[in-house]
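Just passing along the structure, written as structure tokens.
Only a single protein chain was left out; the remaining protein chains are all shown in position.
And then subunit A:
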Amino acid sequence: MTGTDALPAYNFAYLDEQTKRMIRRAILKAIAIPGYQVPFASREMPMPYGWGTGGVQVTASVLGPDDVLKVIDQGADDTTNAVSIRAFFAKVADVATTTKTTEATIIQTRHRIPETPLEAGQILVYQVPIPEPLRFLEPRETETRVMHGLEEYGLMHVKLYEDIAQHGHIATTYAYPVKVEDRYVMDPSPVPKFDNPKMHCSPALQLFGAGREKRIYALPPFTDVVSLDFEDHPFAIQRFEAHCALCDARNVYLDEVVTDDRGGRMFVCSDTDHCETRRTEGHRGTGLPQTEGGETASTSREAAE
């Protein structure tokens, strides 16, 4: 049957079962030692590094035929990266996909944690570019490994000290380091620090995959995740003055988007699913026309990047 077919025959979810078992073993180890970076034999994926190959391999290894997959990039389901990863899994695993946080069993993400609180049974898979939080000040891998082993984390505070010395406050706004279960210091990948509190004691399983760096780490459900800080400069999330111009949401992460070529701008939810859900519920922001038919006011996110 395949003899005439020029296309290679893919296994379910692209990776062969052997590889998936290897990755699952790494994931299990990562879950057993929350925040610890487990090395794994990262495979070539049919997409370049930087496109989330680590996250894709983790997703491929935990995905089953009955799963419902959501993929977000910068909080949006409709960006190129999110669309192509979703299409990839729809093709190689034939799984159902969704943009709804509440319907998804697996959510692969770059940059955001959904605003809708996650629930038990859901898995959040992060695409991680640089897993090593100590890398910034200690480039030697042999040394960072010892530092993790001996819990020598003074360097993390050196970085925060530099922030305050230079900017008057801790200016790190994303990939903000956390301590996991009072043991390992972990880089939460490039999510905004706004999302750090959502990692703490989440009922969902959180898995982190770094393809190029060949590392997997995890936060099992209900894990303690504490953002590092100083007594006199305590951790604080970003505060937005504005409400979302489309759905009027407050206390959510907002993106500033350009609305026209005359310098018009507005703040809208970075989480597109959250925003759309609120609008279907009848919430309306000041950026929408006062008549019915809010759909016409949807902004072009691509143009904003």
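Methods note: contacts are C-beta pairs under 8 Å (C-beta built on N, C-alpha and C of every residue); 3 or more make two chains touch, one makes a residue touch a chain; residues count from 1.
Simple rule for what comes next: contacts and distances are computed from a predicted model.
Note on the omitted subunit: UniProt lists it as "Phosphonate C-P lyase system protein PhnK", one of the names in "Acetolactate synthase small subunit", "Phosphonate C-P lyase system protein PhnK", "Branched-chain amino acid ABC transporter permease" or "2-oxoglutarate ferredoxin oxidoreductase subunit beta". Taking the complete complex into account, A:Ile164 is the one of A:Ile164, A:Val226 or A:Val258 that touches the chain left out. For the chain missing from the display, the contacting residue among A:Glu44, A:Glu231, A:Asp261 or A:Glu281 is A:Glu231, taking the whole complex into account. Taking the complete complex into account, residues 137, 146, 150, 152, 154-155, 157-158, 161-162, 164-166, 229-233 of subunit A touch the chain not shown.
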